[in-house]
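Excerpt of the complex: some chains, original placement.
For clarity, chains are labelled A and B in written order, and residue numbers in each chain start from 1.
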Amino acid sequence: MAGSSWGTLLTMTTWGESHGKGVGVVIDGCPSGLELKEADIQKFLDRRKPGQSRYSTKRQEGDEVEILSGVFEGRTTGTPISLLIRNLDQRSKDYSQIKDIYRPGHADYTFDEKYGFRDYRGGGRSSGRETVGRVAAGAVAVRLLESLGIQVTAYAKSIGPIEIEESRFDRKEISRNSMCMPDAAAAFQAEDYIRQMMEQKDSVGGVVECVVTGMPAGVGEPVFEKLDARLAHAVMSIGAVKGVEIGDGFASAKSRGTENNDAFRMKVSEKKPVKTTNHAGGILGGISDGSTIVLRAGFKPTPSISSPQQTVNRQGENVKIIIGGRHDPIIVPRAVVVVETVTAFTIADMLLQSMTSRIDKIQKFFSEE
Amino acid sequence: MAGSSWGTLLTMTTWGESHGKGVGVVIDGCPSGLELKEADIQKFLDRRKPGQSRYSTKRQEGDEVEILSGVFEGRTTGTPISLLIRNLDQRSKDYSQIKDIYRPGHADYTFDEKYGFRDYRGGGRSSGRETVGRVAAGAVAVRLLESLGIQVTAYAKSIGPIEIEESRFDRKEISRNSMCMPDAAAAFQAEDYIRQMMEQKDSVGGVVECVVTGMPAGVGEPVFEKLDARLAHAVMSIGAVKGVEIGDGFASAKSRGTENNDAFRMKVSEKKPVKTTNHAGGILGGISDGSTIVLRAGFKPTPSISSPQQTVNRQGENVKIIIGGRHDPIIVPRAVVVVETVTAFTIADMLLQSMTSRIDKIQKFFSEE
């Protein structure tokens, strides 16, 4: 059954395998009149590109995006935007090792069980390369949100045991270090930690946090299409994510009502209520409350490690595998832009959906035609 | 926009407000031929009913379910199953306190922002009473899963700071204590802790864990309809849930690849690979791997507390609120059956979807007609 699409009014459909001809995405439902050029998308793709630091894989992916449709004279037309990124790295390789062996922590076994066989070249569709399409689509959503004054920012909150320090939080720092951390000191420690793990032929997990500012209140649809439920879906669908939190998340399960409830106070200047704290992470009853949306994604360590592992092969034999080649010892830094863009896409879609909730606003909309 | 439906092939659409005429659900896409009677559903509704222990609200809800359609001579017909639960507690009350005041931690403010006004009686649609429909629908999904040998079990894993002890885990204990904990000693401590919190006019959060056994491998659709993404969506859509984890969840973010990867070994008796550990929680690449599915939901403390709180009213004035009446000091015990049933429903839906993944199986299916 189909599962490569996301969104209701603003949708994306991604396609492509790691070592096939390319990867891409079709974005449908993007409103007309939005200025969009390839560079707007390329800058997001560049952020997820490997080879950005010495801790990521050296594969030379140009990852150059081509807009095939939906943009005319520099603006979106309202029709589907098809984006193509050719794979450069298609040269025939020796895949004999992974062709018949199920790598632990990977989807090799489950794909074979589900489909009877799989495109084993570099993980095929289950490769992290699948996220190229999401990032490209999310870049378009970012343009849409920007035009409405909404900003989405993600960063690494922790890498292995190294966590950022709130007191040192510096948004500008995120793009300055290879860890994508808003804390230079923590990034330095994290790099060191990763170096140790690489020497031990091991890999590391971490947590990505994402904040959305400038949100209007009223976005999100009860009961099953709550904003937090949609965000959890989107974020959990990123490979290697094993946990999602909104606001205080699991910490609120240990909290008390007197601590966890956010008080409202009138903001006189804006004539609207604001919350004095934000344990809720900007969402109440599944609907945005006008404060900053805060979410976190917990990533497991990269499953590809060069330490020997026990597993089985397609023939049903117990075997040992040592995964060769270079692999990112950590997914998190490259995943930051993935979390940011799927969040942006999901927010944009829900924002459009929220336009139809009140008859008075609908009447006003059509009377102004 | 519509948001009260869940599922693709097996769907539910819930409706109803806390103090309206009733609540209910329409289940569509349920296969024909499943034995189903009201008692099959009632037993699940009884588990979420208040008044089960002295720590839950005393509202007298009969919560008796009536099957209005879709069942004929004791079996499902394949057509929509409409379930109705009349509200008994509709007597006119004094809602003046909450009518104009935004209760902290509740959806009062966001509903008003979204819709312009709200049914303020007992929280209306944003009340936890909304879950009655989900539980009823999930009960039908449980019947479907049982007929395929799949079992779903949820329980309280922690309440405030009290966590169950793995060594004392006893599944039979879950239904024996009012905390729904599989550990009698922890349940005893938790009851005591709640008692203290009530005395302090405070409330408590906790964590619900849910396990699914008997799952075939191959269920879940890459890329956006991964089994874990769907489960995260379903669980996060339950009111008061602020975090969702699969398998080791956020702990895996602090783990290493050598620890976190699950090795495969051949199970000779069944001629298939099994994992020697289950850090992944039964899902690899978004597809079930045949081992037990494990997920957790973190619930915030009940927002309704009788301690004084600062907030604003509809007129834009800063006010103080003390929420009267009796309220559950903890959501978790009553939420256990909610997590269990939405998990069951989501699994059942994805299971049906997985039937169309291979042409050889499709050919076999139709050739046997």
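The rule is simple: contacts are C-beta pairs under 8 Å (C-beta built on N, C-alpha and C of every residue); 3 or more make two chains touch, one makes a residue touch a chain.
Everything numeric here is computed off the predicted structure, so don't read it as measured data.
A.B. asks: How many copies of the chain make up the whole complex, given that 2 are shown?
C.D. replies: In total, this homomeric complex is built from 4 copies.
The rule we apply is simple: only the chains that are shown with their structure count from here on.
A.B. asks: Distance from the CA centroid of subunit A to that of subunit B, rounded to the nearest Å?
C.D. replies: 26
A.B. asks: Show which residues of subunit B lie in contact with subunit A when the two form their complex.
C.D. replies: Those in contact with subunit A are residues 1-6, 8, 14, 102, 104-107, 109-111, 113-116, 125-126, 130, 158, 160-161, 197, 201-207, 217-226, 228-237, 239, 242-250, 252-266, 271-273, 276, 279-281, 284-290, 298-305, 307, 309-312, 316-318, 353-354, 356-358, 360.
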